[in-house]
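With one protein chain held back, the other chains of the complex are shown just where they sit.
On to subunit A.
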Amino acid sequence: MLLKVVILGDSGVGKTALLNQFVNNRFSTSYKATIGADFLTKEAFCGANARSVAIDETLVTLQIWDTAGQERFQSLGVGFYRGADVCILVYDITQPKSFENLDTWRIEFLTQASPSDTQNFPFVVIANKLDRENDRRVATQRAQTWCAKNSTSILPFFETSAKAATEVEAAFRKAAQLALSQGTMQADFIPETISFRGSPANGDSKSSCC
(Lines give C-alpha, C1' and ligand atoms only; values in the text may rest on other atoms or scores of the structure.)
Protein backbone atom coordinates (compact mmCIF):
# COMPACT_ATOMS: atom_id res chain seq x y z
CA MET A 1 0.00 0.00 0.00
CA LEU A 2 1.40 3.36 -1.03
CA LEU A 3 0.75 6.29 1.30
CA LYS A 4 1.55 9.84 0.28
CA VAL A 5 2.92 12.21 2.90
CA VAL A 6 3.50 15.92 2.16
CA ILE A 7 5.86 18.03 4.31
CA LEU A 8 5.32 21.79 4.38
CA GLY A 9 6.93 24.68 6.22
CA ASP A 10 9.11 27.75 5.83
CA SER A 11 12.48 27.71 4.14
CA GLY A 12 15.27 26.39 6.36
CA VAL A 13 13.17 24.87 9.16
CA GLY A 14 14.68 21.45 8.47
CA LYS A 15 12.13 19.61 6.31
CA THR A 16 14.76 17.86 4.20
CA ALA A 17 16.86 17.04 7.28
CA LEU A 18 13.86 15.49 9.06
CA LEU A 19 13.02 13.42 6.03
CA ASN A 20 16.59 12.18 5.64
CA GLN A 21 16.85 11.38 9.33
CA PHE A 22 13.68 9.32 9.15
CA VAL A 23 14.43 7.52 5.88
CA ASN A 24 18.23 7.19 5.94
CA ASN A 25 19.02 7.61 9.65
CA ARG A 26 21.54 10.31 8.99
CA PHE A 27 22.01 14.03 9.37
CA SER A 28 24.08 16.47 7.40
CA THR A 29 24.56 20.17 8.08
CA SER A 30 24.36 20.92 4.39
CA TYR A 31 21.25 19.84 2.59
CA LYS A 32 20.76 21.81 -0.57
CA ALA A 33 17.74 24.05 -0.78
CA THR A 34 14.87 22.03 -2.22
CA ILE A 35 13.81 23.39 -5.61
CA GLY A 36 10.18 22.61 -6.40
CA ALA A 37 9.71 19.24 -4.76
CA ASP A 38 11.57 16.06 -4.02
CA PHE A 39 10.65 12.73 -2.53
CA LEU A 40 11.99 9.77 -0.60
CA THR A 41 10.29 6.50 0.14
CA LYS A 42 10.42 4.20 3.11
CA GLU A 43 8.75 0.95 3.86
CA ALA A 44 7.38 0.55 7.33
CA PHE A 45 5.14 -1.74 9.27
CA CYS A 46 2.34 0.26 10.65
CA GLY A 47 -1.09 -0.12 12.15
CA ALA A 48 -4.09 2.07 11.54
CA ASN A 49 -4.99 1.93 15.18
CA ALA A 50 -2.77 3.68 17.70
CA ARG A 51 -3.12 0.81 20.11
CA SER A 52 -2.83 -1.94 17.57
CA VAL A 53 -0.69 -4.93 18.32
CA ALA A 54 1.88 -6.20 15.86
CA ILE A 55 -0.52 -8.66 14.26
CA ASP A 56 -2.67 -5.82 12.93
CA GLU A 57 0.22 -4.10 11.25
CA THR A 58 0.57 -3.95 7.50
CA LEU A 59 3.58 -3.20 5.34
CA VAL A 60 3.13 0.24 3.82
CA THR A 61 5.32 2.28 1.51
CA LEU A 62 5.53 5.88 2.59
CA GLN A 63 6.15 8.19 -0.32
CA ILE A 64 7.21 11.35 1.48
CA TRP A 65 7.21 14.55 -0.53
CA ASP A 66 9.55 17.30 0.52
CA THR A 67 8.69 20.77 -0.76
CA ALA A 68 10.59 24.01 -1.21
CA GLY A 69 9.90 26.44 1.63
CA GLN A 70 9.63 29.28 -0.84
CA GLU A 71 7.53 27.50 -3.44
CA ARG A 72 4.11 28.86 -4.18
CA PHE A 73 1.42 26.23 -4.07
CA GLN A 74 0.20 26.66 -7.61
CA SER A 75 3.46 25.69 -9.26
CA LEU A 76 3.43 22.06 -8.16
CA GLY A 77 -0.04 21.46 -9.51
CA VAL A 78 -3.27 20.70 -7.72
CA GLY A 79 -2.85 16.97 -8.33
CA PHE A 80 0.25 17.02 -6.18
CA TYR A 81 -1.72 17.94 -3.04
CA ARG A 82 -4.93 16.10 -3.86
CA GLY A 83 -3.30 12.71 -3.53
CA ALA A 84 -1.93 13.37 -0.04
CA ASP A 85 -2.97 11.05 2.79
CA VAL A 86 -1.43 13.17 5.55
CA CYS A 87 0.32 16.53 5.82
CA ILE A 88 3.23 17.32 8.15
CA LEU A 89 3.67 20.99 9.10
CA VAL A 90 7.15 21.95 10.30
CA TYR A 91 8.47 25.04 12.09
CA ASP A 92 11.76 25.97 13.71
CA ILE A 93 11.62 26.68 17.48
CA THR A 94 14.25 29.41 17.03
CA GLN A 95 12.24 31.24 14.32
CA PRO A 96 8.89 32.63 15.55
CA LYS A 97 8.02 33.66 12.01
CA SER A 98 8.10 30.04 10.85
CA PHE A 99 5.61 29.20 13.61
CA GLU A 100 3.33 32.12 12.73
CA ASN A 101 3.26 30.91 9.14
CA LEU A 102 1.76 27.52 10.10
CA ASP A 103 -1.70 29.03 9.67
CA THR A 104 -0.95 29.98 6.09
CA TRP A 105 0.56 26.60 5.25
CA ARG A 106 -2.42 24.75 6.75
CA ILE A 107 -5.07 26.86 5.03
CA GLU A 108 -3.24 26.81 1.70
CA PHE A 109 -2.88 23.06 1.87
CA LEU A 110 -6.58 22.55 2.56
CA THR A 111 -7.48 24.94 -0.27
CA GLN A 112 -5.29 23.11 -2.76
CA ALA A 113 -5.92 19.55 -1.63
CA SER A 114 -9.63 20.17 -0.98
CA PRO A 115 -10.14 16.95 0.99
CA SER A 116 -13.71 15.72 1.36
CA ASP A 117 -13.58 16.23 5.12
CA THR A 118 -11.61 19.40 5.80
CA GLN A 119 -12.23 19.22 9.55
CA ASN A 120 -10.74 15.78 9.95
CA PHE A 121 -7.95 15.73 7.39
CA PRO A 122 -4.90 14.49 9.32
CA PHE A 123 -2.06 16.90 10.07
CA VAL A 124 1.01 16.38 12.27
CA VAL A 125 2.87 19.38 13.64
CA ILE A 126 6.64 19.20 14.13
CA ALA A 127 8.68 21.75 16.11
CA ASN A 128 12.21 21.17 14.88
CA LYS A 129 15.72 22.10 16.08
CA LEU A 130 15.23 21.00 19.67
CA ASP A 131 19.01 20.66 19.83
CA ARG A 132 19.09 24.46 19.88
CA GLU A 133 16.98 24.72 23.03
CA ASN A 134 19.08 27.66 24.23
CA ASP A 135 17.95 29.72 21.25
CA ARG A 136 14.31 28.76 21.59
CA ARG A 137 11.86 31.56 20.80
CA VAL A 138 8.61 29.61 20.48
CA ALA A 139 7.25 28.20 23.74
CA THR A 140 5.87 24.65 23.69
CA GLN A 141 2.65 25.86 25.30
CA ARG A 142 2.05 28.34 22.49
CA ALA A 143 2.31 25.62 19.85
CA GLN A 144 0.08 23.26 21.81
CA THR A 145 -2.58 25.95 22.03
CA TRP A 146 -2.39 26.42 18.26
CA CYS A 147 -2.76 22.68 17.72
CA ALA A 148 -5.81 22.51 19.99
CA LYS A 149 -7.41 25.47 18.25
CA ASN A 150 -7.01 24.09 14.74
CA SER A 151 -8.66 20.74 15.02
CA THR A 152 -11.73 19.08 16.43
CA SER A 153 -9.42 16.51 17.92
CA ILE A 154 -6.03 17.76 19.07
CA LEU A 155 -3.38 17.77 16.33
CA PRO A 156 -0.49 15.46 17.13
CA PHE A 157 2.47 17.63 18.09
CA PHE A 158 6.14 16.61 18.34
CA GLU A 159 9.23 18.53 19.33
CA THR A 160 12.07 17.03 17.35
CA SER A 161 15.70 17.37 16.50
CA ALA A 162 16.65 16.09 13.07
CA LYS A 163 20.27 16.56 14.14
CA ALA A 164 20.06 14.46 17.31
CA ALA A 165 17.38 12.11 15.92
CA THR A 166 15.05 13.06 18.78
CA GLU A 167 11.40 12.07 18.27
CA VAL A 168 11.75 12.02 14.47
CA GLU A 169 10.76 8.39 14.19
CA ALA A 170 7.79 8.90 16.51
CA ALA A 171 6.50 11.88 14.52
CA PHE A 172 6.65 10.09 11.18
CA ARG A 173 5.15 6.92 12.66
CA LYS A 174 2.23 8.96 13.90
CA ALA A 175 1.85 10.51 10.45
CA ALA A 176 1.97 7.07 8.83
CA GLN A 177 -0.62 5.75 11.22
CA LEU A 178 -2.97 8.66 10.51
CA ALA A 179 -2.39 8.28 6.77
CA LEU A 180 -3.17 4.61 6.98
CA SER A 181 -6.41 5.15 8.88
CA GLN A 182 -7.28 7.89 6.39
CA GLY A 183 -6.47 5.55 3.50
CA THR A 184 -8.41 2.70 5.10
CA MET A 185 -11.44 4.88 5.58
CA GLN A 186 -11.39 5.72 1.89
CA ALA A 187 -10.80 2.14 0.84
CA ASP A 188 -13.66 0.94 3.03
CA PHE A 189 -16.06 3.26 1.35
CA ILE A 190 -17.53 1.14 -1.43
CA PRO A 191 -20.30 3.10 -3.10
CA GLU A 192 -22.01 0.33 -5.02
CA THR A 193 -22.75 -3.23 -4.18
CA ILE A 194 -22.46 -5.60 -7.05
CA SER A 195 -24.89 -8.43 -6.78
CA PHE A 196 -24.25 -11.57 -8.74
CA ARG A 197 -27.33 -13.33 -7.56
CA GLY A 198 -30.46 -12.63 -9.54
CA SER A 199 -28.87 -10.15 -11.97
CA PRO A 200 -30.13 -10.46 -15.52
CA ALA A 201 -27.54 -12.33 -17.48
CA ASN A 202 -27.14 -10.49 -20.77
CA GLY A 203 -29.16 -12.93 -22.79
CA ASP A 204 -26.48 -15.53 -22.45
CA SER A 205 -27.11 -17.91 -19.58
CA LYS A 206 -24.79 -20.76 -20.28
CA SER A 207 -23.80 -20.86 -16.66
CA SER A 208 -26.97 -22.59 -15.57
CA CYS A 209 -26.04 -26.14 -15.14
CA CYS A 210 -28.17 -29.20 -15.36
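Structural remarks
The rule we apply is simple: a residue touches a chain if its C-beta (ideal position, glycine included) is under 8 Å from a C-beta of that chain, and two chains touch if they have at least 3 such contacts; residues count from 1.
Everything below uses one rule, namely that contacts and distances are computed from a predicted model.
The chain absent from the displayed complex carries the UniProt protein name "Rab-GAP TBC domain-containing protein", chosen from "Trafficking protein particle complex subunit", "NADH dehydrogenase [ubiquinone] 1 alpha subcomplex subunit 6", "Rab-GAP TBC domain-containing protein" or "EVI5L protein". Note on the undisplayed chain: of the listed residues A:11, A:94, A:144 or A:166, the one touching it is A:11. Considering the complete assembly, subunit A touches the hidden chain via residues 1-2, 11-12, 29-39, 41, 43, 59-61, 68-72, 74-77, 79-80.
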